[in-house]
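For this depiction, one protein chain was excluded, whereas all remaining protein chains were kept in their positions.
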Amino acid sequence: MTMQTNGITVSTATHAPLWRIRLRLAWRSFKSSWATFAESPVGLIGLGVIIFFGLFALAHPILMHTVWDSATYDPQMGYDMEIAFHPAAPSVRHLLGTDPLGRDVLSQLMYSTRYEFVLGILSAVVTVVIATTIGAVAAYYGGLIDAFLMRLADLVIMVPFLPILIVLSSFTEVGMFELALLIGLLSGFGGNTIVIKSQALSVKVKPFIEAARIAGGSDFHIIFTHLIPNLLPIALLYMMFVVTSAIFSEAVLSYFGLTTIKMSWGIMINTAQTQGYLLRFDTWYLLIPASLAITLLCAAFYLVGRALDEVVNPRLRSR
Amino acid sequence: MEHSDILVNIQNLSKLFPVGGGIFRHSDVFVHAVSGFNLQIKRGESVGLVGESGCGKSTTGKLLTRLLDPTEGKIEIASEQGVIDIASLRGKKLKTFRRNVQMIFQDPYESMNPRLTIYDTVAEPLNVQGIGTITEREARITELLETVGLTPAASFLFRYPHELSGGQRQRVAIARALIISPLFVVADEPTSMLDVSVRTGVMHLMQDLATNLNVTYLYITHDLAVARYMCNRIAVMYLGKLVELAETEELLQHAQHPYTKALLSAVPVPDPTYKRSAVEIKGGISKPINPEPRCRFYDRCPLADDSCRDNPHPELEDKGDQHFVACHKI
Partner (left out) sequence: MTDNVLEVKNLTMHYMTRKGPVSAVDNISFSVARGESLGLVGESGCGKTSIALSLLKLLPDNADIKQGQILINSKNIVPLNYAEICKFRWKQISMIFQAAMNALNPVYTVEEQILEAMQEHLPHLSEAEMNQRVDELFGLVGLDPKFKNQYPHQYSGGMRQRAVIAMALSCEPDIIVADEPTTALDVIVQDALLKRIRKIQEKLNMAMIYISHNVAVIAEVSDRVGVMYAGNLVEMASTEAIFHRPIHPYTRGLMSAFPSIVGEKTKLVTLPGEPPDLLNPPTGCRYHPRCPYATAICSQEAPEYREHGAQHFAACWHPGGEA
């Protein structure tokens, strides 16, 4: 096989410091990954939606400091005295109306976005850290350690998520942070570990691992310089799917009132439901914006994941 | 052979892999991948280990580099610290000793971490062993890359393996193996995945390095023609056992073991007018799973008789001129 060797521009003839060269290499590989990613319209749409929601979240504190006075527009404590009856339909003052407690729906929607991001990303990071470490360790050592960790994963997969949460919520308060940790732990120890371990197994048998052992590399060295870097792309991919499932789970749990989260998209729907406005056409603005936001953001992360698959999985990149 | 000449002395080396079994249940069925393996390798020589796939060549290589722990036997290596049996070395001593023994792998596409640059790949042994400062390492790597024919080295240092061709990668693999100046290098089919036009260059390079840097090779290959060019002596392996060992030309011209003869007669010759002698042997190679205590070649051997069945596998015997054969019939 002849390899493409032209087009490589990095030269050390000038002897730039190592970190500069590495930075340049990282930038170059980012660029080529981006080129692959950008070929998929689906991924770009997903990324666009995520950026939109990011801006949406950022805009909230700005609006609160400028045009919206906090007494009226605070997503949790606000109440519009000038309107006699709440919920009120969309108007110029309240672009998406107000909820049964007199709070601005748009403000709630924007305010919640940042927590959805925090929740999704935090649980994804926890998942990836756990799944990669455990997957790598289980694959590398094999034997008893592997058997123990895999039985643990089986156990975690088998225990149903909802009952755990019901039990847990009767003991302690399950807020946004606790929920993120919990989702992270469960998906980190469960299915994702198994996926990453199987990837790690295929890396472990590569001769470069043996070469590192012959050089005298310790287990720690091999796991952290050879095994894990080769698992990160696939871990990143699964991160996207964890974000999707975290946001979705939060919505479901909040809807059922199983969390102590004060405000989120799930809580918005929950409020509509507890106040008896859920299945009415005239108060659509209590239900549609929040559910649409959930659907869109979940779908966006999923689509980005699909497009990343294209980048990460050479199998799909034959030409 | 003078004793001081011997760099590697392998005695009665064996490796058994359990078949089946599990974490809690021990298997009593074993693949005898390498058994009762004896070989002395002299300083500066290159010994070829040839045989069909599955005969235990790679396992032997992995035992010598301690990627695998031997089930039994001694691997004595004469280093600066004196003769050390590495078969039972552990921990820090093993790590330090690894400077003396390195390996070159078959597949140039898989033997380098795709996420590390050439610099990081070649620097790894130095980093891990803590040899030299960063500037010293860089100078050494640059020099060695030039030596293995990757010139100018600066244009290769920060490329990734996928940006190099197969031949170039194999040169990087050679540089990685030689960067800590080992005494002994196990090369497991280092050229079998390279194309002819590139292969010769890598073969010549390995020979030049052997003379210039005084490296001793165990050259594992299934290709006898390549072994002819690369090795001073050739050892023929069959199902975990050495069956014949001699100087290269002696072995090629005057093979004595029936397996070696069959192997030689099966090698195609790049000359349409050459007529090969036909030596037919029965069946194909199997797996040495709990082998019977008799000659391993018994089932396929054209010379076999009852004595081959009733006696254990023959020992290697000197038939004159350092030509060793393991056969009851010769």
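Letters A and B mark the chains in the order given here, with residues in each chain numbered from 1 onward.
Keep in mind that, in the parts below, a residue touches a chain if its C-beta (ideal position, glycine included) is under 8 Å from a C-beta of that chain, and two chains touch if they have at least 3 such contacts.
Source: prediction; values computed, not measured.
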item: Among B:Pro270, B:Pro293 or B:Gly320, the residue in touch with the chain that has been omitted; value: B:Pro270
item: Full-complex contact with the absent chain, from B:Lys74, B:His222 or B:Lys329; value: B:His222
item: Residues in chain B touching the chain absent from view; value: 52-53, 165, 167-168, 195-201, 203-204, 222-226, 228-229, 249, 252, 262-274, 281, 284-285
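The working rule: only the chains that are shown with their structure count from here on.
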item: Cα-centroid distance, chain A relative to chain B, in whole angstrom; value: 49
item: Residue numbers on chain A that touch chain B, as the complex places them; value: 1-5, 8, 10-13, 18, 21, 25, 143-144, 147, 206-208, 210-218, 221, 225-226, 229-230
item: Touch list for chain B against partner chain A, complex; value: 23, 62, 65-67, 95-96, 98-99, 101-103, 105-107, 110-117, 121, 124-125, 128-129, 134, 152, 154-155, 157-159, 162-166, 173, 176, 180
